[in-house]
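Encoded as structure tokens, here's the structure I'll be asking about.
All protein chains of the complex are present and in place, except for one that has been dropped.
Presenting chain A:
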Amino acid sequence: MASLPKRIIKETERLVSDPVPGITAQPHEDNLRYFQVTIEGPQQSPYESGVFQLELFLPDDYPMEAPKVRFLTKIYHPNIDRLGRICLDVLKTNWSPALQIRTVLLSVQALLASPNPNDPLANDVAEDWIRNEDAAIAKAREWTQLYAK
């Protein structure tokens, strides 16, 4: 295996020494490009008090290519589909090598605080969200209680 680029080592060290509040990211023992991530649901969002598990993988071309991030915990959110895939511009077309693991995870946390049903990935969820926002938020809260522990 090729050795780990210094940038990844630095980022990993900083994630441990100076963690982002509400976010943890730990590299896998056998593969230092694979991280187990937890994100706390933001306060005053339907995901409040939930702890969501994610996986993050740094492809060989990182940082020229964005990290791959996916929810492992089931979540009811218009921009996250049932496979946990996330619709977020900085993970796709708006990626920049000036971004880092921590900034990407902050963006994901911000997406939990502000769901955007007008740019959906999970179409059925987005439709529910637009049709009856209160009911959708209640369901998101319910799923948080059920799955994000």
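Going forward, a contact is a pair of C-beta atoms (placed from the backbone, for glycine too) under 8 Å apart; a residue touches a chain by one contact, two chains touch by 3 or more; residues count from 1.
Criterion: contacts and distances are computed from a predicted model.
Undergrad: Mind telling me which option in "TBC1 domain family member 2", "18S rRNA (guanine-N(7))-methyltransferase", "Anaphase-promoting complex subunit 11" or "Protein kinase domain-containing protein" is what UniProt lists for the chain we can't see?
TA: From the choices "TBC1 domain family member 2", "18S rRNA (guanine-N(7))-methyltransferase", "Anaphase-promoting complex subunit 11" or "Protein kinase domain-containing protein", the unshown chain carries the UniProt name "Anaphase-promoting complex subunit 11".
Undergrad: Which of these touches the unseen chain: A:E65, A:D119 or A:E133?
TA: Checking each option in A:E65, A:D119 or A:E133, the one touching the absent chain turns out to be A:E65.
Undergrad: Please pick, from A:F35, A:F52, A:F71 or A:W95, the residue that touches the omitted chain in the full complex.
TA: A:W95
Undergrad: Kindly note down the residues of chain A that lie in touch with the hidden chain.
TA: 2-7, 10-11, 60-61, 63-66, 93, 95-98
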